[in-house]
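As structure tokens, the structure follows; a few thoughts come after it.
Only one protein chain is missing; all other protein chains are in place.
Order of writing sets the chain letters: A and B. Residues in each chain are counted from 1.
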Amino acid sequence: MTTSVALRSNEAPAGTGRRTGGADGSPSAPARRARKGTDVRTRVEIAVLAGPAVIMFVGFVILPVALAAYYGFYKWQGYGAPVDFVGLQNYTVIFTDPDFRAVLWHNLFIVIGSLVVQGPIAIVLALLLNQRIRGRGLIRVLIFLPYVISEVIVGTGWSLMLQSSGALNDLLQSIGLGGLRNDWLSNPDIALWTLLGIISWKYIGFAVILFLAGLQSIPEELFEAAQLDGASYWQIQRRITLPLLGPTLRIWAFLSIIGSLQLFDLVYIIWGQYIASTAGTSTMATYMVGNGRLSGNYGYGNAVAVVIFLISLVVALVYQRFVLRRDTAGALTEKSDR
Amino acid sequence: MTRKIRATAAIALIGATALVAAGCSAGSDAAGGDSGDGKVSMTFWNNSTTGPGKAFWQDTVKAFEAKNPNVTIKIQAIQNEDLDGKLQTALNSNSAPDVFSQRGGGKMAAMVNAGQLMDISDSIGSGAKSGISDGSFKAFELNGKTWAMPTNVDPEGIWYSQDLFEEAGIEGTPTTMDELNADIQKLKDKGIQPVAVGAKDAWPAAHWYYNFALRACSSNVLNKTAQDLKFDNKCWKQAGEDTKAFFDTKPFNDGFLTTSAQQGAGSSAGLVANHKAAMELMGAWDPGVISSLTPDGKPLQDLGFFPFPEVSGGKGAPGSMMGAVGGLSCSAKAPKKACTDFLNFVTTKSVQENYYKAFNSIPANKDAQSVVTEPYLTTVLKAYNDAPFVSNYLDTLYGQNVGNALNTSVVNLLAGKGSVSDIVSTVNQAAAKG
Partner (left out) sequence: MTATASIVAPKRRQRDTGPVRRERNLGTYFIALLFIAVCIGPVAYIVLGGFRTNSQITASPAGLPNPWQIGNYVTVLTSGVFWQQLGNSVIAGVTTTLGVVVLGLMVSFVLARYRFRGSGALYSLFAAGLMFPITVAITPLYILVKDLGLTNNLAGVILPQIAFALPTTVIILVPFLRAIPDELEEAAAIDGASKLGFFFRMVVPLSLPGVVTVGILAFIGSWNSYLLPLFILNDASTYTLPLGVQAFASQYSVDTARVLAFTSLSMIPALVFFAIFQKRIVGGLTGAVKG
């Protein structure tokens, strides 16, 4: 009995799930609590249910991480077994390569740019679309559309539109803004901005939908109370809506950051494997594929993969610890706080 | 058990079956082989994805299959820019095609060292031996053995539109760099884009550097670098400076950074084919590519050729040319008789003549070269035969890793993002990565 009660109070609520039974201990100890005899059976159940997923995950996700770390210590062409152990040399080359520093900068630009461009616009749009207007459902579907289409299709379509003699320049010309025409894809000064624009186009609908969902979970009473107190529209947004939208905003920002760090498909499709670095749009992932597999340097490529993984991990851990700490418990940090 | 369980189980079973079916169907035609009853099947990868070239291979395979009824060959045509990468992957993962296009140089050396190629030294037929020059075979020799059968010779030079030159008031063709620069200026004065370059694919821009290096460096240096992959000789830097000086005259078409080499009317070959640019630096496959991109799909009537101009102050022997020998290799796992028979078949006189007709480039078999009538190709042949030294393209020569790095660093120079010394430091760095 004591054991079961103690276990019960140890459960972190994990910020989710309404337990209508109450974690404060209900009088009857649940029949499922471990008796020695059923322990074996429980263990078998756990093994059978969780086993396949764990095996797949460890086999195809964790194992490659470990393998990447191993291969990264070798110079290796990809066939046979790796034999040329070079220790940390690959990593030294990575960090002294001006190309890699360039891609770090590009990724950083995309990360920050995505947050700064998509966030405010999506919030405003979500606020606007949160009203009861006709066709709301249809509007939501239409703005979510770019998110559903693959990056390959987005890249193929946009690269055709952004050619020097393509649709965008033609459109600008026909509405009298001919002076704005540009070499959107190959001008190194603006190619990165073009990339940011395409990414924003694809993912802003996702942000709007996410924020709409967050807005709809804010209780109506708060707005009414504020209105009764005489607050103006903007005051309400600033003091009530935005803070309460906080958790949603932070989750969206997290997903956006991680996505920006992994960017590959769009860049590869539009700029190809050779000129992404010239146009200034290469990313860590294109660097990894270009210098790794496409050049036959598998040892080096694996080392780059490890570096990208570590960077993503550090960013995620820092973000979880300092930003998401208030909102959710459990994902990556300890469950013990709270 | 409830309905839901049964349904779930059924779906899972179907899914598993689909998985197995996918596995069985997709994996079965990876590599050819003997199926035990004498029937042999092979896969053949080449980069002729369009036009008469594609048809040529289909006809040739058909003719071979007619002569050898127990052999079937499946052709897969892969876009040129994707071929090297896909080939390397396939070779490394034991799903290599049996017959494939071979470029030679360091790329071939990597395959030889990995034991991925078939040694065909003792399978070369007498027809091939007598018809093809030793020099061509040399391009595919390593460690004293031969690893590919030459099919065509592709020396490089500048292909130009005689009509556009005439329009700009240019007489004859330039033989020195200064003359070329003057001609480019004349073209610009007439509003004609002087030079098309497909910098999106990187290697077309890099070919300018290769040729400047050919002029600046002695043949010894070029070959030695293939061994040690060190670019310390100052001729490399000089080549870079010559290249930069040329780039600074802004001779290229608009948007060259996103112009591809061969894909479509917007490619550099397409620009020349449609008289939107006056010339481009290319190997002798260019006439064939251009003819598939002209408005009527026929060879360009006013196409001309002149060798890369001489550059003063260099150590390269005048008249040297960049050029590749194209060929076909058998993979180490291919069925030996069928594969080498096919290789020999491809080099017979009639097939080589058809090759010339389809690709408009020079066949390797000298007996077939008599059908070469186009004036520009005769110019190429003469220059090739007179050349004291022919080097394989540097990205092929130095292998995929260094080759890619070399190509991209030249594009960077072209785009104003890198300096001349960056070329040298980038290739040295690439050598460190692999």
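The working rule: a contact is a pair of C-beta atoms (placed from the backbone, for glycine too) under 8 Å apart; a residue touches a chain by one contact, two chains touch by 3 or more.
The shown structure was predicted, so the numbers you read here are calculated from the model rather than taken from an experiment.
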Query - Candidates A:112, A:153 or A:180 - the one touching the absent chain - result: A:153
Query raised in the report: Which subunit A residues would touch the chain omitted from the figure, given the whole complex?
Result: 7, 14, 16-21, 28, 30-32, 42-43, 45-46, 49-50, 52-54, 56-57, 59-65, 67-68, 71, 78, 125, 128-129, 131-133, 139-146, 148-154, 156-158, 160-161, 163, 165-171, 174, 201, 205, 209-210, 213-214, 216-217, 219-221, 223-224, 227, 247-248, 251, 258, 262, 264-265, 269, 285, 288-289, 292-293, 298, 301-302, 304-305, 308-309, 312-313, 316, 330-332, 335
Requested in this report: Could I get the residues of subunit B that touch the absent chain, sorted low to high?
Outcome: 1-2, 4-5, 8, 11-12, 15, 18-19, 22-23, 26-27, 29-30, 49-50, 76, 79, 81-82, 86, 89-90, 92-95, 260, 263-267, 270, 293
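The rule we apply is simple: only the chains that are shown with their structure count from here on.
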Query raised in the report: Roughly how far is subunit A from subunit B, going centre to centre by Cα mean, in whole Å?
Result: 40
Query raised in the report: What residues of subunit A sit close enough to touch subunit B in their complex?
Result: 75, 77-80, 89-90, 93, 97, 99, 163-164, 183, 185-186, 188, 271-272, 274-275, 277-280, 290-291, 293-297, 299-300
**Report entry** subunit B to subunit A touching residues, read off their complex
**Finding:** 81, 85, 88-89, 91-92, 110, 114, 116, 199-202, 254-258, 266, 399-401, 404-405, 407-408, 411-412, 414-417, 426, 429-430, 432-434
